[in-house]
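Everything below concerns the one structure shown next.
Excluded from the complex is one protein chain; the other protein chains are retained at their positions.
Letters A, B and C mark the chains in the order given here, with residues in each chain numbered from 1 onward.
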Amino acid sequence: MFSRSVLRSLTSDLRLSAPTSVSSVNAISQRACLHQTAWLRTTQQQSEPQSSSPIPEAPLSATSQTPLQNTISQSRNAIPLEKQPVAPTFTSPIEVSKSLMEQLPHLVGQTPHYVVAELHARPYLLTEGDHIRLPFLMPKVKTGDILRFNRASALGSRDFTLKGAPHIDERLFECRVRVIGVESEPLRIKEKTKRRQRHVKQAKSKHRYTIMRVMDVRVKSPEELLEEGAVVVEDAEDSPQIEARS
Amino acid sequence: MKRLQLQRWSSTVLSPRARTSNKLHQHLYSASLRHQSTVAPLQTESPTQNVIEDASLDLEDPELKLRLDSVHKRKSQLKYPSPPVNAAAESAKLAALHARLYLPSRLPLETLARTLVDVSADPNADFNNESLATLGHDLLTYYTSEHLLATYPRLPLTVIFAAMYAYVGPKTLAAMSKEWGVDVASLPGGEVDPGFLQFKRVEPGTDLSKATKGKGPRPYAEAKNWRKTVTSKIFYDDEFGDPIKGSNEAGAGVPDELARATAVRALMGAIYLHSGRPAAKLFFQQHVLSRSLNISQLFNFSQPARDLTRLCARENFEKPVAKIISETGRLSRHPVFVVGIFSGQDKLGEGAGASLLEARERAALAALKGWYLYSPLNVRVPSSMEEEGAAPWKPAYVDLGEVIS
Amino acid sequence: MATSIIAPKRPFVALPFLLPSWTDALASGSRRYQSSYRRTKQRLRVKPDASFGPSSQTHDHIIHNPPSSAPSVYHTPNKFLPASDVRRAMRTEKPSTTDANALPGVYKTEAERKYHLNPSDIEEIRTLRLADPMIWSRHKLAKRFECSPLFIAMVCEASPEKKQIQKQVLEAVQSRWGPKRRMAREDRQLRREAWGRDE
């Protein structure tokens, strides 16, 4: 369904060494008013001068360009190995039909692009910068994670549409989204009654939803595909590319 | 190109107070930092202080000593108009801001604190953000203008001014600092948490247009009725096409928007000084270029049909002719005409309107926007050549210029 | 009057909301119940274009299906693309279905340009206009010299006295306008300015 490409990565691990605003809370008992918690931190720092730089070793961006494998293993210690999503392994290089190769520059040359990404068999029409509120809480993601949607049924620009049969090969395009938080709906109360009974049961529900932001929607150019080792195959008796309309 | 050691440069630009804590230099900048300060201390030290200090040496009671220490600390804080350097490391707000923006670790908290001190709060140039803001403003406007010119090479200059204002104008930068969660201190001072933005507010009732002293570089600026050409704006005015104003009077307040914008510019300059050009450019791309702007909404034409005729004459196209593509309800109360502008057999633009005149104007406008909003494929900006291992530079598309009528 | 009538993109039968509903016709008059509301709502729901439907092809493929919508300003017309742009070569095969010359023009009669006036005529226009602006107005001069009033305005300017008089006349006319007419005129002006901003 989706593959996690970039994760919290090294940032969280390196930040472990960095002091934050609260580090020693055992002082609470003697000091009551703590309107500046930073004060506490400095007292602790004086006692054990640990790091020369008081700043977490964070890269400028959350999208660090670290290798994929070790980030997954580092940040996912809590999740058992068999439940971790596996990176897609492709046994054969992508096969692209000749007509697709011919039409692809037209699609690439026309911006902007949209993608109909599918998530749990539901389509989402996305462009760059869109705000998504998934109708469910996505498990095992954290705020700030970057996901890559790899299942799309269509990708297009104004005049051209790349259609999959039924899904586009995920090596043809890139669609990245960032998890920006979790929202919940207002509390709903439904009154449940039974016959001949004065008791009214109140069923409450307050669902939580994952919010995301589309970072980019990009279709790869023919040169990029050939660089990645795409194989161009002849398409035999395909119907003409411009579909006949009524 | 060889990478330059910016750490070395930064020592010449930054005051010792704001420099990274280097072990070699630590002994130099221990306690008395403001020995070069041109400002008189706000509170003169009372002669009784020494007496208390002497007495405190004899005291063995740790609680009293602690209290005395805090009193002394507060006094030393009040001595300066902006928070002292060592307060930066203790501020939780500042550390949170640093982490929230994913700033590079080479940018110390002390410099971040300095970017939040405006000139109006601390007139000492070694401790306010003015110098950093000058550098940051130049970087921001350079990166924005190169992006605009490379992406839309045919934009008219007035629209470029508007787009620059939309990307890095004071209003946008102020909104950005609000979205970063930078709070404003109600009054600047040495005792304020350095995580707050500090500036002196404008007195109510001040006329902002007359608050500046000195004058800009434009000659005869006081002649109100003189025509200001767009070309003269390139020479005499700033990046947004506004006249350059003289510096503010010393001690005068700053509007909230301007102080916030200055702080953002200063942060950009600080990132450049401490972590170098790649980090600064990445910061610019992530925070400024990632915002959304619809450039086609920045145009305001007064005579689109005339401009289009001029354009076609200049480019040696056939004369543009307006033709009705489709229409409905000509004799009804709500007619709709769709008019296309054709040059020979090619359609240049198309517009719909409730009258033939409106549809024709809109079609001419669409054609002109189609001309001005041309964007080449695979845009590269000149500063991308500064990256290591960059592909050889291919000349970017340069246009003849806008249509002048 | 030359008009071209538009045929909708889909056949008429495919747009069921245009057809009268038999069930609705049977139901008495204007009353509408929930059941009929749902049905009308369903009819109004626009289905996606047929080109987005499932296709028989087994490979990923690209189709050319331009939308039925007004063109976007971000797509530069072919004529405006510089010669070095690759898109210029890609778009050449576009079939031109409509002949531009066959379309009706916006103006009923296209005024042909004669270019028959010489500098001495222009001098004469200027002297006439200066001599007696009340008689020799722009329209009269245009009729006399067989050119457009715009051309007269381009070659000469009215005297300040004449401008003053015209201004007074306009003020006198406008002073008799009521609030409705004044507001309508102002609104018209505002709408006109909005065209230039493409609103």
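In this section, contacts are C-beta pairs under 8 Å (C-beta built on N, C-alpha and C of every residue); 3 or more make two chains touch, one makes a residue touch a chain.
Simple rule for what comes next: contacts and distances are computed from a predicted model.
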| item | value |
| --- | --- |
| Among "Exosome complex exonuclease RRP46 homolog", "Mediator of RNA polymerase II transcription subunit 20", "tRNA (adenine(58)-N(1))-methyltransferase non-catalytic subunit TRM6" or "Large ribosomal subunit protein mL43", UniProt-listed name of the chain not shown | "Large ribosomal subunit protein mL43" |
| Partner chains on view for the chain not depicted | A, B, C |
| Contact residue for the chain not shown (choose from B:E90, B:E239, B:D307 or B:E361) | B:D307 |
| Listed residues C:A70, C:A89, C:A131 or C:V169, member touching the removed chain | C:A70 |
| Chain C residues that touch the omitted chain in the full complex | 4-9, 46, 66-72, 98, 197 |
| Sites on chain B contacted by the missing partner chain, in the whole complex | 92-93, 95-96, 98-102, 156, 158-163, 165-167, 169, 171-172, 175-176, 178-181, 241, 285-294, 297-303, 307, 325-326, 328, 336, 338, 352, 368, 372, 402-405 |
| Touching residues (missing chain, whole complex) on chain A | 12, 15-16, 18-26, 28-29, 32-35, 37, 56, 61-62, 112-114, 124-135, 143-144, 156-158, 178, 180-186, 211-215, 245 |
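Methods note: only the chains that are shown with their structure count from here on.
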| item | value |
| --- | --- |
| Chain ID, smallest distance between chain and overall C-alpha centroids | B |
| Averaged-CA centre spacing for the pair chain B and chain A, given as whole angstrom | 31 |
| Whole-Å separation of chain centres (CA-atom averages), chain B against chain C | 40 |
| Sequence positions of chain B contacting 2 or more other chains | 375, 377 |
| Touching two or more other chains - residues of chain C | 74-75, 86-87 |
| Touching residues on chain C, where the partner in the complex is chain A | 9-11, 14, 50-52, 54-67, 72, 74-75, 86-87, 90 |
| Touching residues (chain side chain C, partner chain B) in the complex | 1-4, 6, 70-71, 73-82, 84-87, 96, 98-101, 103-106, 195-198 |
| Chain C-facing residues of chain A, complex | 95-97, 99-100, 103-107, 109-111, 154, 158-166, 168-169, 172, 235, 238-239, 241-243, 245-246 |
